[in-house]
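Only a single protein chain was left out; the remaining protein chains are all shown in position.
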Amino acid sequence: MIVVLKNGAPSQKVDELKARLKARGLDLHESKGADVTILGLIGDTSRIQPEELLANDIVESAQRVKAPYKQASRSFHPADTVIAVLSKSGAAGASIGDGKTCAVMAGPCSVESEAQVVEVAKAVRASGARFLRGGAFKPRTSPYSFQGLGADGLELLKIARKETGLPIVTELMAINQIPLFADVDIIQIGARNMQNFDLLKEVGKLSNPILLKRGLSATVKEFLMSAEYIMASGNENVILCERGIRTFDNYTRNCLDLSIVPYLKKETHLPVIIDPSHACGIRWMVPTLAKAAVAVGADGLIIEVHNNPEKALCDGEQSLTPAQFADLMGVLSQYAAVEGRTL
Amino acid sequence: MIVVLKNGAPSQKVDELKARLKARGLDLHESKGADVTILGLIGDTSRIQPEELLANDIVESAQRVKAPYKQASRSFHPADTVIAVLSKSGAAGASIGDGKTCAVMAGPCSVESEAQVVEVAKAVRASGARFLRGGAFKPRTSPYSFQGLGADGLELLKIARKETGLPIVTELMAINQIPLFADVDIIQIGARNMQNFDLLKEVGKLSNPILLKRGLSATVKEFLMSAEYIMASGNENVILCERGIRTFDNYTRNCLDLSIVPYLKKETHLPVIIDPSHACGIRWMVPTLAKAAVAVGADGLIIEVHNNPEKALCDGEQSLTPAQFADLMGVLSQYAAVEGRTL
Amino acid sequence: MIVVLKNGAPSQKVDELKARLKARGLDLHESKGADVTILGLIGDTSRIQPEELLANDIVESAQRVKAPYKQASRSFHPADTVIAVLSKSGAAGASIGDGKTCAVMAGPCSVESEAQVVEVAKAVRASGARFLRGGAFKPRTSPYSFQGLGADGLELLKIARKETGLPIVTELMAINQIPLFADVDIIQIGARNMQNFDLLKEVGKLSNPILLKRGLSATVKEFLMSAEYIMASGNENVILCERGIRTFDNYTRNCLDLSIVPYLKKETHLPVIIDPSHACGIRWMVPTLAKAAVAVGADGLIIEVHNNPEKALCDGEQSLTPAQFADLMGVLSQYAAVEGRTL
Partner (left out) sequence: MIVVLKNGAPSQKVDELKARLKARGLDLHESKGADVTILGLIGDTSRIQPEELLANDIVESAQRVKAPYKQASRSFHPADTVIAVLSKSGAAGASIGDGKTCAVMAGPCSVESEAQVVEVAKAVRASGARFLRGGAFKPRTSPYSFQGLGADGLELLKIARKETGLPIVTELMAINQIPLFADVDIIQIGARNMQNFDLLKEVGKLSNPILLKRGLSATVKEFLMSAEYIMASGNENVILCERGIRTFDNYTRNCLDLSIVPYLKKETHLPVIIDPSHACGIRWMVPTLAKAAVAVGADGLIIEVHNNPEKALCDGEQSLTPAQFADLMGVLSQYAAVEGRTL
């Protein structure tokens, strides 16, 4: 961290600050210029926030040189993290983050009935999806909207898993639901809970892979710090998911920020996937964004598919039909092939 | 809700849609123009999201006429909600939302020690604060930052309450902490938990007043829907708090959105307070923003005060000293007087 | 346009409003519900802004059904606009918007010398670029930054055009520079001038194709309204260019909004191209974003290439070397092939 002191800072206050920093285990490298004095802080600065130094009136600015995350950083862990998921029911499964595949997760926004989820599961499996996604606990802006089937929905997902062998991905919303999720293949933490720090700490104690969605206005740094929360608690199996951010425009529900894929692949060793369905919120746009996600090197995709979108209890406007999904998978294979990948 | 159908929508699909809407208990008012057909939905549309109608290919657009919240709406509850808080230790207290006062809550970002919190509590009380604020459970971006004293911090707050009579305001971060908060005068839900819906439902079952902070990129509608979650669960004592939003610029930590005060006072009957400290994150700017908050008609203020900001474990850069706070209270009284209010 | 009147609006004021709207040549379709009265405005509503109706206290809301642009709208002009550019020096050229090609424009941010621009032009032509881009008049945030070679720069571009046959694309910043641009193949209007309406009107009187860049925080609607300004003045040869928008994060200079490509292709008949260089501002990320741009169906790309980026007078941090550009073109061909296109 580089700390710039104000011109004319009293030497007594400078000495106090230096003593305080040394007491926190840091070495200091001081550099006096004509106008400014610069302190270079050497050592583990992850416990110090630049902002707290600004509480001191003699500090002009403070800036990190190294990232504030450690376990999530590629400089700390150069090799790609590969998350291999074998379906807990036995059969199928897939790796995420191996650089050779782009794993597609597909299924309905909400689990509505056994017939619905099994039908969709079979269809997406037939088209090449590697995971079944489906919501049992649903975060909804309105208390009057359908809130999901809850524990019953989880059971229906497990039935669909048994029928198809597809591992399941589903969202956990609160700590007290954790016991119900022991058997879930990949646990999703939603965008609105990305900085629910208590929840992050708790899923950090599990061994299930965690699919962490980026908050609607989370910076990349905050996103990685939330992954760091999970990893610092012991769970290194974190999958990062971009699902659109909030901007000044609303012609799509959110703005899919595809640049984050190459950036994250450089900055962290964790797998990165894309959710085009929630990003745009418009059915006909999903395939186009999915192709772009493959082009930027995403390690996977999570796509909403519903057997009857017009009657869906949630997010029907962005769900593909099974037929549309099958067509899309054909095209995505060709894009993946350009990069030497398979779906 | 007004639903515009696409030009040339097949009459069979239109009929199906109309039947489905009627089956949900709505009356329809149909209006056919040259180019478009418009359906007016009459009745309780709070359970229908405009987006779900867009899943139907014949729907061009869908727009609410009435707000999607009910209990939080001033049209539903015209009179101001006034929250009267008597300190649970006996003595002092204050009303929030009575239109005659602007209640100031003050104290340290984090509770650090008994000496610290008692000293600050006495100082802010002497200057006219009506509540003691202080964090025991702290939401921090980094897992390596100080996370608060937790349950011990709550006990220290209660000691300070006993010494001064000031009711206490402190943040709850997770459902499993609720038993510890029974005795807390006002429970704060932080910005990052504004859409932690499970938490909202649980605090909706309590009788303690809830201070709900606006999320960093929450729209006004989302903010009120989160209040609605609490109210729909049974707790009508909700205080709304604007604490700065995220924009494209970062010359201040967040951008204090003062326009929300007059807007909310018109749209809802709930009290609205302002947190200038977290909004700007800069000590010297806090007094200026506090004055503006009084000018726009805020029902209260929540301000960070620390006896030694340079050594604070959290957010020292935005904390006033007790002396600065005393000065500020003098000026704020004059502003309140212009509007016929007292602090 | 749909106008919702307030509950209980006095009939006299309603009648006045209706008379005023009829006087503007509109037919009205009135629909009275239990709670609200709705006026459907039929006819050419492009001259009415919803906001102006809100000046009337009896109006609750006003919403467009049809787009506020006409000439730019695909519903007005269903066939794709194809802009065929033959280099004014004779030789090469390309079409933009024909659905079969993805035309690449490449060259330095700023024209610095004859040797530089000719060398780069030859290199990009050899790699398959169809146009030479280069800045002579440069919009710079600081008055102390290099402002471009101006008219001399234009002459150097023309020399490079003569040497290579590549048509040239360069930015016009002010009306008084127009005479210098008569001979320019494609005139660029920069992001910061997207709502410089006087400039738009003037380039609307020219016959040169206009490459219009999206403003840093322009909505899609505003972007198309600026195209409409040009078209309404008589010039229908407008190419739309997405170059990154401003968000809350700054890990890239701007956020490339790729969703705009499919959206614009549906909403307008005008060609749409992508500038990945200015969007991210990071050299190593440009190729990844360029691939995604082809995947979403862009009609072209504009990419910065410099023979010595480290010594560039402007934006060297985002320029590819000629060798990097050659590699990229190889990969882009494969992506274009998936969609049945060529570069």
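Residue numbering begins at 1 within each chain, and the chains themselves are lettered A, B and C in the order written.
Assume a residue touches a chain if its C-beta (ideal position, glycine included) is under 8 Å from a C-beta of that chain, and two chains touch if they have at least 3 such contacts.
The model shown is predicted, which means the values in this text are computed figures rather than measured ones.
When the missing chain is restored to the complex, the residue among C:Met1, C:Met225 or C:Leu240 that touches it is C:Met225. Considering the whole complex, the residue from C:Ala126, C:Ala174 or C:Ala323 that touches the absent chain is C:Ala174. Checked against the full complex, the candidates B:Ser113, B:Asn176 or B:Gln334 give a single residue touching the omitted chain, namely B:Gln334. Screening C:Asn7, C:Gln63, C:Ser217 or C:Asn307 against the full complex identifies C:Ser217 as the residue touching the chain left out. In the full complex, subunit A makes contact with the omitted chain through residues 2, 4, 27, 29, 31, 33-36, 38, 40, 42, 60-61, 63, 65-66, 217, 246-248.
For subunit B, the residues touching the absent chain in the complete assembly are 217, 219-221, 245-249, 251-252, 255-263, 266, 279-280, 284-285, 288-289, 291-292, 294-297, 331, 334-335, 338.
On the side of subunit C, touch with the chain left out of the figure occurs at residues 20, 46-47, 49, 51-52, 54-57, 68, 139-145, 173-176, 192-193, 195-199, 201, 216-217, 222, 225, 228-229, 232-233, 246, 253, 281, 283, 309-312, 314-319.
Following the convention adopted for this analysis, only the chains that are shown with their structure count from here on.
Using the mean of the Cα atoms as each chain's centre, the chain most removed from subunit C is B.
Subunit A and subunit B have Cα centroids separated by 27 Å. Between subunit A and subunit C the centroid-to-centroid distance comes to 32 Å (mean Cα coordinates, whole Å).
Taking each chain's centre as the average of its CA atoms, subunit B and subunit C sit 40 Å apart. Taken residue by residue, subunit A touches two or more other chains at 217, 246, whereas all remaining positions touch fewer.
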